[in-house]
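Here the complex is missing one protein chain, while the rest keep their positions.
Chain lettering (A and B) follows the sequence in which the chains are written, and residue indices restart at 1 in each chain.
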Amino acid sequence: MPPLKSAVTLAADARHTVTIVLNGAPRTGQAHPRLLLSDFLRHELGAHGTRVGCEHGVCGACTVRIDGVAQRACLTLAVQADGRRIDTVEGLSQSNEGPNQGPNEGRMTALQEAFRRHHALQCGFCTAGILMSLSDYLGRNPKPTEEELRDMLSGHLCRCTGYAGIVRAVMDVTGQTPEPGAMGEAAHV
Amino acid sequence: MTAMRTVESGAGGRAAVDHRPGVAVTDAEPAAQPFVGRPMPRVEDAALLTGVARYADDLPAKPGTLHAAILRSPHAHAEILGIDTAAALATSGVAAVVTGADAKRVASPFLVGVRAPMEHWCLAVDRVRHVGEPIAVVLADSRYHAEDALDRIEVRYRPLPPVTSIGQALDPASTPLHPGLASNLVNSRSFRYGDPEGAFARAARTVSIEVEFPRNSCTPMECFVVLAEHDAAEDAYEILSNFSGPFAVHPVMAKALNVPGSRLRLKTPPHSGGSFGNKQAVFPYIVLMGLCARVSGRPVKWVEDRLEHLMAATSATARRMRIDAAVEPDGKVLALRMEQTEDCGAYLRAPEPASLYRNHGNLTGAYDIPHLAVTNRIVVTSKTPTGLNRGFGGGQLYYGLERLMNRVAAELGLDPLDVIRRNLVAADAMPYRTASGGSLDSGDYHATLDEAVRDGALDALKARRDALRAQGRLYGIGYAAVVEPSISNMGYITTVLTAEERRKAGPKNGAQATASVAVDPTGGVSVHVSSAPQGQGHRTVLAQVVADVFGLGVEDIRVNTDLDTGKDAWSIASGNYSSRFAGAVAGAAQVAATRLRDRMAALVAGSLNSRPEEVRFAGGKVFAAGNPDNALSFSRVAAAGHWAPGTLPDGREAALRETAFWTPEPLKAPTDADHINSSACYGFIVDFCGVEIDRDTGAVRIDRYVTMHDAGRLLNPLLVEGQILGGFAHAVGAALYEEYAYGDDGRFLSGTFADYLVPTACEVPVPVILHRESPSPVTPLGAKGVGEGNCMSTPACLANAVADALGGPVPSLPLTPAKIAALIHPPEPPRPAAAGAAGAVGAPAPSASGGRGLTGEGSREVPAPPEQVWAILLDPKELAALLPGCEALDHAGPDAYRAEVVVGIGPVRGRYTAEVALSDLDPPRSLTLTGSGASALGTGRGTGHVTLERTAGGTRVTYRYSAEVGGKVAAVGGRMLDSASRLLIGQFFEKLVARAGGAPAPAERPGLLTRLLRFLGLNR
Partner (left out) sequence: MKPASFDYLRPATVADALAALAAGGDDARVIAGGQSLMPMLNMRLVQPRLLIDLSRLEELRTLKADSGWLSVGAAVTQTELLSRPTLRDEVPLLASALPWVGHFQTRNRGTVCGSVAHADPSAEAPLCLVATGGEVVLRNVRRRRTVKAADFFLGPLTTVKAADEIVESVRFPLAAAGSGHAFREVSMRHGDFAIAACAATVDGTQASLAVGGVADRPTLRSWPLAGGALPPDLDAALNAFAWDLGGDDDQHATARYRRDLVRRIGRTVLEEALSCRR
């Protein structure tokens, strides 16, 4: 927990200095109290990798990690993030988890690579949020069952993939094969 | 996941292809030619996965750009009496407020696809016709400030009766939404093909079905974005938007801005966050923001938010269908009689009525039905205008047709699959000419069905159904067989016109695709197409296609899919819709690349001592056939074309750039007899599935789903699989969860992603995907479209399975648990006599009528005579005290008042200026209290009928109320509207009881005084 700033009221019509540690580097910007963290990241700091899909906390596109924990940037004020560590999709490859796998793949993590191999994305608009949720979740639950994984993924809406490639990619990267018969592909056949 | 493919060559030879898309692919596979047909991961993905991809909202805006926010109608139908923008203009950061008056001054109404006196402007002029219709735009230095000012625009409305259903729209007594129209029936056309009357007279029996398909939408995760500039010196617009086409709408936009097309330069961004057709509907906002840029003289940026998108962006059409089939005892269908009525919303917005006519050439689906009678009606309703949506008209059509085929089987006691089989078009009839003029181009439907049954293990599924039914479980199997049209004929929409009208307007046909291929001096190959991709992976597939032509690697091909109408080749058919990419766009790229390769061959043939037709391109080398050792590098040949054009043979053009315009040969204009081949290709899909219904909850669980596709040649099976999985997920949503719901009063109820229910990873199962490949003879690569098919087949297939499980009719889509429970649960046990009124003690009860109106009733005993209660109600001071949150009440006429009230539930509060009136006065027995008001949260209207009855202890006050709530609060809070209305109305009557000397309300929210006393510690 970072030290608290002085407990003074921040005036609505003034911009206030907000400092975060964005993907490991301190970044400072200005924010009215009502500025959403999603807008602060994208339009004040120019970190566009975090996408905005609904601004009411349902779609999950804007999910980032705040002090390591996956949360909605659209349901967080920039001033609330002051002094916090914020991790976004742009930082994933920097904190590379696995060995590089090939000539063009050096910049991506094993999870990102698995998304590519399994066609876990199409338009890509929901992808950053899903990756950020997974980067928190898999730390807590390194080998989720498909049911557990789908439960966690239900906090994200994807309109392109039907989620199949996403599930496959995570099962692959966690060293599992998708469970036959868990969904749809009925076990009786 | 399992997937199998069978390739059928043009000559009828077949080879099994071992391909398992469920297994991850790597690009470390050996670089054996060709790339086309291989499951390759995408060149797009690295940028998307690392967050560096740029969508429209990520692109830099010019300094001085103003941010737009749009004021939208809370009413379903109302006359605009006046708009006061003074307070908004005085708000901090605001530069301008644009209204319909500006639109009238600078712009024109949009062109409408049928001849009807209907004016659709980019901003409402005089009247609003659906909730969410744009009324004014605030331009400010930030979106935050722009939204601040929205709340300060005052609009005075006169509400008009809304039209909220197809049935109501067809009623001649419904109020016409467009004053120039006599009714809400905008267009009606009847078609007759073959001899339907004779066939019905001849047939053993007639089987009929009536269905209604609801409004829904594919809701891409990225909303609309527009950045607009106006160059006043040249009166030209430059606008960037995530518009997806069709660019047939470009002339509509230019005309609305009163400029020639050359002065509307439209650009698309490098990445777009999904469309599924929906981003066609950004076009009115392209015009609107162009207007705003012109009026303000500054660049303007608008980013649609999710509430705006759900409320007012676009929707698939709702359709009511009645189909009669003339049927033989063996299930053979001789003729169909169809009546389709299409709800296009408040305006026929381009390209509507395309939804209704897109499938006109394949109205008989995959079946050989030679006789057909069709009546198509188009109505307008007080709902969001409709437009492109994945499956475009196919989901609606096949929901009727495939439910009908299921009904035929049920009524004749036949196996549904046998009925399908008996009617499928035969392989030797290909290309098959349908009754209405379509040309089904290739496929062996019977063999495809048999493969699906075998490889999808239908027998095992049937055994599973039998076993589960034996345990008393509700289990059903459903089927659907459809043709999936792709590459729309740009002329099909004119089928809505009569032949005479078409002759006047000039012929419309074809589906022109464009592609440019260029080779630079280093041998780099660039490809540009006007396909406006929205996530499908067009760049990957084009690299595969062009790499094959030049004998290069995929990494040697650079594909650019941004579009700039000021610089790039494009035509009206350009864009991303009607599954035209694989067949038309990738084909055009191959045509352009082949032409360029042939030109390079001619340039280099002499130096290889060869003839041009013998020059080969492979492995990055160029050489003569039979002499691969004497090879030039591809880059050397490329350099020569740029650096040494003077050394080329006489008459040879050195240009290393080629643009191809390709249009499918079979796409002609409608004939005078209204025959139309509405699409260039027709894939074939056969689906079956097993579903189980929970007896307690009515919930439908998809147990197994098998979908077999013949989409011609598969260019990249990995991406094909992705398209099928995505289309299937959309279809599951449409079948089970999603609906743009409206109240009977026209209020919109699906305003958030908590109300409009997009399926999540827990709701979408993984289907078994099977393939067969019958190359299309129409397209250069033999490919057909594939992305929309399950949106057409799956809702019907699931409904047929539910019908099988229930053993009877199914409710309308979406098949929600509540609707199914109403069919399977026994009648509700009656309310026991001892049970009290519903809800909290003293609160009103919901009315028994149900529905989507807010109604209720209640009664209270008051220890005062009726005369005293009457006096309270008639005394303005007392009335002010009774009205929840009333801060001021002024006389506005006899028994009429104007009130300032702050109405709130919990932390949600809105300041309403309300008009309150008392009527039907029958002292001291009964009266009617009406109120209506508006705030930034929306509108409210209510009527309460109060009767006073003398009792031994005083008076029994009985009331019935009905309320209407519109605008934002209804769209986002529908779940709690009833209980919230009840709470507020309860407060009114509790206060009345208290005023008349009754016991204080037991459940009243603490009043201001109470809270103050509490705060002072005086009352606890």
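Following the convention adopted for this analysis, contacts are C-beta pairs under 8 Å (C-beta built on N, C-alpha and C of every residue); 3 or more make two chains touch, one makes a residue touch a chain.
Because the structure is predicted, anything quoted here is derived from the model rather than measured.
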item	value
Among B:Lys62, B:Arg115, B:Lys567 or B:His825, the residue in touch with the chain that has been omitted	B:His825
Residue of A:Leu22, A:Leu36, A:Met108 or A:Cys123 touching the missing chain in the full complex	A:Leu36
Positions on chain B contacted by the hidden chain, ascending	143-144, 147-148, 151, 305-308, 696-699, 737, 739, 741, 749-750, 752, 754-755, 757, 759-760, 762-763, 816-818, 821-822, 825, 828-829, 831-832, 834-836, 838-840, 843, 845-846, 850-852, 905-909, 936-937, 968-969, 972-980, 982-983, 1003, 1005-1006, 1011, 1014-1015, 1017, 1020
Absent-chain interface as seen on chain A, which is shown	1, 4-13, 32-34, 36, 39, 55-57, 60, 63, 66, 69-72, 74-77, 79-80, 133, 136-137, 151-152, 154-156
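What we mean here is this: only the chains that are shown with their structure count from here on.
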item	value
In the complex with chain B, residue positions of chain A that touch it	13, 32, 34-35, 42, 47-56, 58-59, 61, 88-90, 92-93, 102, 104, 107-108, 112, 114-119, 121-128, 131, 149-151, 153-169, 172, 178, 183-186, 188-189
Residue numbers on chain B that touch chain A, as the complex places them	1-2, 22, 24-28, 41-42, 44-46, 48-55, 57-58, 92, 144, 218-223, 271-274, 276, 305-307, 457, 460-461, 463-464, 534-537, 690, 702-705, 718-719, 721-722, 725-726, 728-730, 752-754, 758, 760-762, 764-768
